[in-house]
Structure formats: structure tokens, C-alpha cells
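One chain of protein is taken out of this complex; the other chains stay put.
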Amino acid sequence: MSEFALLTLLIGALGLVALGIGGLVLSRNLFRVVLALALAEAGANLLLVLVGFRQSAWGAIAPIIESGRDAASLTPSMVDPIPQALVLTAIVIGVGVQALALSLAIRAYGAYGTLDMNALRARMETDIDSAAGTQPARCQHAPAGGRPLPPISAGARRADTPGTPA
Amino acid sequence: MNALDILLALSALMPPAALLFGRWRGYAWLAGMVLTGQIILLAGCDLPLAAGMNLEIFGRSVGWRLDAFGRFFALITLGVALASTVYMGGEWGERHAAGGHSPRWLHGALAGNVLAMLLLLSSQDLIAFFIGWELTSWAGFLLMAQGGEKALRAALRYVPYAMSGAMAVLGGLALTLAWTGTLDLAALTGIMPTLDNTKLALLLALFGMGFSIKMGLLPFHLWQAPAYAEAAGAGTAFLGAISARMGLFALALLLVKLMTLTRVADLAFIEGLFTARDLLAWVAALTIVLPTFTALKQNDARYLLAWHGIGQGGYMLLGIVIGDATGSAGGLLHVFNYATYQAALVLAVFAVMHRTGTADLNSLGGLVTRMPLTFLVMLLGIIGLAGLPPMNGFVSKWLVYRSLMLDGRPLLFLMTVIGTLGTILSVYKLIHNTFLGQLRAEHEQIREAPWSMTLPMLALVILAFVTGAAPGLALSWVAEAQAALGLPVLAYTLGGIESPRGNLDMLWIVGVLFAGFGIGALLFYGAGGRSKRVHQLDNYAGGHFLSADVRYHYSDHFYAGLMHRIGPFYRSSFTRLESAVAAATDLAASLMQVWYRQTVPALTLLVAAVLGLSWMIWK
Partner (left out) sequence: MSHSLLALVVALPLLAAFLPPLLPGAIRRLLGPLALLLVAALGVYLWRITLIEPVSLALGDFRPPLGVVFYVDSVAALFVLAVALVTLLLWPWRGDTSENLDRKQSLTLVLAAACGGLAVSGDLFNVYVFYELAAVAGYGLAAGGGTAAARVATFRYLILGSLGSLLALLGITLIYFRAGTLNLAHLADLAPQTLHDPFGLAAFFLILLGLGVKAELFLVNTWAPEIYATAEARVSALLAGLVSKLALLVLARLLVLVFPLPEARGALLILGMLGMLTGEFAAFRARDIKRMLAWSSIGQLGAAFIAFSIPGSLGLAAGLAIALHHLLVKPALFLLAERWGGGLARLAGAARRSPFGAALFALFALSLIGVPPLPGFWAKYLLLSGLAAQPDNLYLLAGLVVLVTTVVEAVYLFRVIGMLHGRDAAHSEKPQNMALDMTLPASTLAGSGAFAALLLAVALAAPWLTAPLARMALQMNDSAAYVARVLPATATSEATK
């Protein structure tokens, strides 16, 4: 029974990680990306906590020494305290990073008016290129190295430029 | 402090001195005196000499030690640098500076080249060698880039070549260290021939490629002509005369001293069809022929000479690869001889450019009466370049021909003769289009070049003539170099060589030649010696006076018939090879950029993580 519960939790944790990473890869909306990140981090943290149960029987308790209980009696049924401490740290860090990510997403939305990752990336590339005063990367008019390439037709070039978002 | 220390210390002081005082007029004379002192010091000292500075880096000692082989090249380097420095110090340098170029950087680059080459020539181990090699490359780059926009572009074209060469050498160095456990040249002499054939062939390929690039051997020669031709005048002379020879120095060191020629001849490819030595000999022969005929096509005097420089390197390598006493002596002597007349020729071309403002062979002509000294220099220079008596070029080429025939390689001999034929044709084009034919109206007021320019040129051709009439003077250095390198030593006399299979005595040949001239003069003056001098522009045709703006004797598209015949062989296949490599690099670069422009980096990360994990787990 206890083994079964542990297994369920393990599978759940790994599932959370997988879901989260899947979401990271598949979603284009910045907000969803942050959510997916939170999901994956939750899974990883759960996994880390579960590791603490490694050698104890299911039903082990937290290693808090109360009155009337001496440390020696705790030992066999105590969960490993280190992962719990680690998870606390990881959660704090994770929350901070997610807040930072959300604030960045808000600022990006404010500037470009979209939360779509692809559109934002295209806008960013355009901004970088125009700040540097260079042609967009796909333009073949002036390849690096000074070796001129045959010019491409205007129609082909238009189709080649990354689509600008609304 | 021994002589080598003083020599290197002086050379090390000169680049900073040039950067500080290069703008001062007297600097060139100061530098000239230092160089003269260095030449005297070097010529007079006993060899071999080890420098006092000896570093210990990563458990390997890095040191410098000059032997007679290095001294031979070092003397030529210093001599050419002396001529170039004096040339730069006069009117030419002022004009150069007035054109917005920095005399300090030009002097500095030249001094840097001298230092780098001395370090290279006196290296005792492969690390010191590589340091010298790289410094030579980059100092050369600095000198090449001094001549304005075109020169900069040519120098930038040199970068990938130089770097590929340097990296090939560095790779060879690392493998040598791994396979032999030492980098000391003296120790390697005994160990390297004992490596097995595969390793030796790989080392030969790596080092050989690196050194051939510097030397401009086929197919790595494309960079050289524009880079040398476009450099600033005196720089062109220095680069053309000696810079590329550092590759020859290194190749000779590798083939003769480290690997030994017999061992190189053991390396057979394709079931013994040919050996590495045959391959090198044929590369050298093709290097003689193809660039020489490319030179024939050039219409810029500087390019014409620069392309010849590539071709002449072939003779030197061919002589050394044959490896007998006469052949190797011919190859080494050719380094010296070539340096004398090539430097003189380049300086003469720049003297013409100084006065006329152009080196375009189609817009010059008839300057012989305007610049007689420069004409004399060029005449003697091209006789040397073509390898005709009485100049020294004849001696070294004769030695190479002779050893080819004695060695039983008639085909290679044929190639060298074809090469010489091409040389004669193209140098005739050079002197004809510059000095003979009709004087152009715009050149009527041209004066002879100033003494600061004619003096070094004349000194160089006189040297070329003297060592042509008495080759024994130069052959003493060559014989010492041969001994230091471990080659059979040539038995020489003052006038040439003496051997059971035929002698060469240039004193006699020159004597007979001048006796012939003397007889001719006697006949002429004996018959009254009547001659009448007319002004160069005082010309008539069909009773009509020809004014100076009428073009009646000029050349354009020289050798059109010959070019028509051999043109199909010159469909610039090497240029295409070069652009194919450049295009492939560009394509690879575009593909690599695709990776960095992906939209969802997490996806590739995920895929890679899964693949990597499965590799780790199931391996």
C-alpha cells in the first residue's frame, strides 16, 4: 500500500515535470510559458521531497524533536530532512524567477502589444538589426565577406521576411 | 652577451625606435647604420651561436641558436632591409608620407619583419620556430597593409592563407610533441626519421602545407602576388625578395635536416607509383611554369614581378629536393641571387612609379633616356631574372639544370627550361614597355630618380653582377649552409665550380663576353664611330613630322598570339578553387546561424536531453 502511494507520487511528480516541459516547448503565449515553468518546478520539487523517503517506511515523520520524545527514538522512522530544506530554497528561488519572468512579460507586452513568442522574437530581431544598422539576417544583398551574391527578386524577398505582428 | 644576443637585441630595439622616431628624416640613415653594423657583426662571427636568453615554458626550453644555414638567410634579410630602408629614407618616403601614410608604421613594420625573421632563422626548437613563424606572418601582414585600400584588401586575403598555414604548423608541432616527446630541433633530427611512414607522411603534409603557403607553392600561391605587389614600394621589395623565402628555409629544414631526403623518398603513394619527393619536385616544377606564364599576362609591372617571385621559388625548392651538392647549392644560391636582382627590379619599378605615377605597362614607354640609371638597373636585373650570363641568376639556374640532368630527370629539366622561356618573354615585356618604344608626351619632363633611390638599386645590381662574375664569393656562404644543413657540400672556386663532370668558370665567361663587347666597340670606333643624336620626340614618318601625341610605336595586349595559344590553360582554375572554399565556408556559416535563430530553443534542448540521456543510460 505504502509502496503504491510512493509510486503514485513519483509518477505524479515526473508527470508534472513532463507536463511542464511539454508546455514550455509547445506554448507560444508568454503567460502559459511561465505557468508551464511553475508546473515543471513543482514537479521537480515534489520529486526532491520524495527522495527523502528513500530508506524510511511510509509514514515516517518530520524530524522535529518535541518534548517527551528523544532523538534516538525518532531515527528509524524519520524522513530525511535535507531534501525538505533544499526544496524550501528551491521554491523561494522559483517564485522569484517566475515573478521576474511575469514582470518581463508585462513589459514586453507593453512595448510590442503581443504575448506571442514568435511575434515577439521577430520584433526583437528587427529591433536588434535596426539598432545595429544592419540588414535583416535573411537578406542576401550583402553577405559577410564581401562576396556579392546575385540579387534575389523583390517578390521572393518579401515572402522571405519574417511576418510582422499586428 | 655574444654576437647573436647583440644582433637580436638591436633588432628588437628597432621597431619601437621606428615607431617613436620614424617621422624624423635621419631615422633611415640611423636604421641603415644599425643594419650595416648587424651585417658586419653577423658576417664576422663564428657559428653556431646560442643566444643567452633561454626560457623555460611548460617544461620545455625555448631558445635561439644560429647556425650557418640560418646565417645565410639572415644576411640576405639584413641586406635587403638595408636597401629598402635607405630607399625609404629619401624622397620616396617623403612622397609616401605626403600621401597620408605613416612613415613610422612603415619603418616599424620593416624593422618588425627583420626581427621576426631573425628570430625564426635562429630558432632552436619548434616553439621558438613557431613564435618566429607567426611573428613573420603578422609582421608581413603589417607591411602588406601599408599601401592603401587595395593593399589592405590584398593583405586581408592573405589572412586566411597565413592562418591556415600557421595552424597546420601548430598541428604538426602538437603531433610531433606527442609522437617524439621533444620539440628540440637537434633532438628531432635523430628521432623524426625513425617514425613510421603514416606518421611521417602526416607530419610532412601538415608542415609541408604550412610552409608551402608561406612560400607560395602551388596550389596555395594565389594570395602572394597581390599582397606583395600592392604593398608600399620599399615594402614590396623587401617582401618580394626575402619574405616568401622563409617558407623555403622551413621546408629545407624539414626535408633535409629533420626528416632527411632519403626518408622522404621512402614515402611512396599508390603502390609506389610516386614518392613524396617526386611529388614535391613536381609541385616545384609546376610552380615554376604556371605562375611564370601568369606573370606574362600581367600589365602592372609590380604584379609581373610578384608573379615571377612565386615562380622563382620553384627553382630553389627543386634544387633542394634533388638534394645533391650542385642542386642544393643552386637552390640556396638562387635565394641570394634572386633577392639581389628582385629587390633591384622592384625598386626600379617603384622609381619609375615615383616619377610617372603609374606602373601600368600599357601607359609607359621610352623612358630610357630620361631615367638611364634606372634603365641600367632594370636591364641588369632582368638579365639576372632570366638567368643569363653575366649576372648571378645564370649561375644558380645552371647549377639546378645541371643537377637535374645528372640526376636523370629530363622532364623536370624541360619544365625548368619552359619556365625560363616564359621568364625571358615576360621580362622583355617589362623592359620594353617601360623603357623602350615611344616616349609619351606627358613623360617628356621626367627626370632620373633621386640618389636615395638609385643608390640602393645600383648597389644591388652591382652585387648581382659581382657575384655573377665571381660566384665563389656567395658560394662560400652556401657551402657553409649546406654543411650546417647536412647536405653534401659543393666544391667551389672563385669563378664557379670544379667537378670531374664539367667545370663552370664565370670569370672566363664574363671575360669572353666583355671581350666580345670590346671587339665590337673597337670595330665601331675603328670604323670612325660616326653617330648622330636626335631628340627622342624628333620623329618622321613618310616625310611627315610626328608630334608627340601621335601614337606610332606602342604596345598593347603584348604577346597576343601566345596568349591566344596558351589562354585556354588559364581558365583561373585556382581562383575558382579559392572561391569554392570561401563559398563553402559561407554556406557552413549560414547553416550554423540557423541553429542560433531558432524560435523555440527549449525544443531542441529537450530532444537533445532525451537523446543524451538515452546515450548515457544505454551505452
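Which chain is which? They are A and B, in the order written, and residues in each are numbered from 1.
Throughout what follows, a contact is a pair of C-beta atoms (placed from the backbone, for glycine too) under 8 Å apart; a residue touches a chain by one contact, two chains touch by 3 or more.
Only a predicted model underlies this, so the values are computations on that prediction, with no experimental measurement involved.
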Identified contact with the non-displayed chain, of B:3, B:175 or B:379 | B:175
Which residue from B:3, B:30, B:97 or B:163 sits in contact with the chain not drawn here?
-> B:163
With the missing chain put back, which residues of subunit A would touch it? List them for me.
-> 17, 20-21, 24, 30, 33, 37, 40-41, 44, 47-48, 51, 54-55, 80, 82-83, 86, 89-90, 93-94, 96-97, 100-101, 104-105, 107-108, 111-112, 117, 120-121, 123-124, 127-128, 131-135, 137, 142-145
Since one chain isn't shown, list which residues of subunit B touch it in the complete complex.
-> 55-59, 127, 130-131, 134-135, 138, 145, 149, 152-153, 155-156, 159-160, 163-164, 167-168, 170-171, 173-175, 177-178, 585-586, 588-593, 595-596, 598, 601-602, 604-605, 608-609, 612-613, 616-619
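FYI, only the chains that are shown with their structure count from here on.
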Would you mind pulling out the distance in Å between where the CA atoms of subunit A average out and where those of subunit B do?
-> 61
Residues of subunit B defined as touching subunit A within the complex | 579, 582-583, 586, 589, 593, 597, 599-600, 602-603, 606
Which part of subunit A faces subunit B closely enough to touch in the complex?
-> 21, 24-25, 117-118, 121, 125, 137, 143-145, 147
